[in-house]
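Removed: one protein chain of the complex. Kept in place: all other protein chains.
Moving on to chain A:
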Amino acid sequence: MADKSFNAFEMAQTQFDKVADMIGLDQATRDLLRNPIREFHFSIPVRMDDGSVKVFRGFRSQHNDARGPSKGGIRFHPQETIDTVRALSMWMTWKTAVADLPLGGGKGGVICDPHNLSLREQELICRGWVRQVYKNIGPESDVPAPDVMTNAQHMLWMLDEYEVITGKKQPGLITGKPVGMGGSLGRTEATGYGVIFTVREALKHLDMKPENTVASVQGFGNVAQYAIDLYTQMGGKVICVSSWDQNDQTSYAFKRESGIDLQELRDITDRFGGIDKEKAKEKGYEVLPGDEWLSQDVDILLPCALENQITAENVEKISRRVKLIGEGANGPTTPEADKVLERRGIFVIPDFLANAGGVTCSYFEQVQSNMNFYWSREEVLDKLDQKMTSAFWSVTNLSDKRKLYMRDAAYVIAIERVAQACHDRGWV
């Protein structure tokens, strides 16, 4: 009964097996890549505010570091399990590989609920985590980052503990630091711009000119806003965006046939991407039900909000005119819907390629920290463009050559790169 139930790690392994079959991977490499190469389990005793001592369980999984130092976040989660951490570390290996970053994959976590912890107690957990594992992480071996329920503050506590223990300044230990404390500029824009760098290349591939295209966007958060920003700079026209309305507890689509004005909408948007619908009406926007973004008569769809938005039920609403979907969000398309998209021949830039801008920028942060020299925003975005463009073409060329669906091509290229690195090192 229990083994039948949903297990994130088993799911990740199944997915891997599928691609491994596709490319005919040898057994040894499979055995190596099906499991993390290294795993650490440890206890973190913490003196609580009330004087008692509580012991927390901590983990770090390094799935593979054949291509470079492991990279991945640290989660604080009350029901963290090693299987979840394993699955997520494997995912990180593919993610860095598809973006062609010289990094491996890792993940870590602590079983705890920050809602039940004071900041002081959280600090002690962070420092305790580093004390247990400092020999096995480092700028040249494994680089943590913020994840679920951890943020820049946690990263700085960890960095500080590490530097105290090693007696050196090593800001490259960790990413997700604030600007001025070893963080990188351009991080806010990275994901949204990254999506559009791939969209731009995809348009070239489809032989379309950006200035002749029209797009509809789901979401009006960070990713969506910067995607719209860059896309309109390229001459494209966005005619519809959807956004979540906190008061009405539903989403609305805002449409203007002549094209939306990003700045105009930003001015009437709250911090969470909620557009004021009354003011939008005044400014000449049509306010429609939230899912209308999907059925617009456009060339490009950019889902930049939540997972599971394009489903078997609504996929048929997508206009015949749509040629390209850029997945800015994580997992916006369900597998059933994906099959329909593939059948209809819509060009999909899969999420872990399209939104790789974030992890690429983390890599840049690490590089800058190691040099102790920080680039301007333009320099960061310029390098991001190069990285994203080349990553896109590698996947697309493979897709063309082997007649693969883009999503499959992305997986194949990622796994092949890692397998190749293992092979080159003589591991398998």
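Here is the rule we go by: a contact is a pair of C-beta atoms (placed from the backbone, for glycine too) under 8 Å apart; a residue touches a chain by one contact, two chains touch by 3 or more; residues count from 1.
In this text, contacts and distances are computed from a predicted model.
Trainee: Just to verify: the chain that's not displayed, which of "ABC transporter permease", "Ubiquinone biosynthesis accessory factor UbiT", "NADH-quinone oxidoreductase subunit H" or "Phosphoenolpyruvate synthase" does UniProt list as its protein name?
Mentor: Its record in UniProt gives the absent chain the protein name "Phosphoenolpyruvate synthase".
Trainee: Which of these, A:25, A:74 or A:117, touches the one chain of the complex that we don't see?
Mentor: Reading the full complex, the residue touching the unseen chain is A:117.
Trainee: Which candidate, A:152, A:208, A:234 or A:367, sits in contact with the chain we can't see?
Mentor: Within the whole complex, the residue contacting the unshown chain is A:152.
Trainee: Among A:106, A:128 or A:183, which residue is in contact with the omitted chain in the full complex?
Mentor: In the complete complex, the chain left out is touched by residue A:183.
Trainee: Which candidate, A:246, A:319 or A:386, sits in contact with the chain we can't see?
Mentor: Hidden-chain contact among the options goes to A:246.
Trainee: Just the residue numbers, please: which parts of chain A touch the chain that's not shown?
Mentor: Where chain A meets the chain not shown: residues 1-2, 4-8, 11, 49, 75, 77-81, 84, 113-121, 148-149, 151-153, 178-179, 183, 187-188, 246-247, 249-250, 270-272, 308, 334-335.
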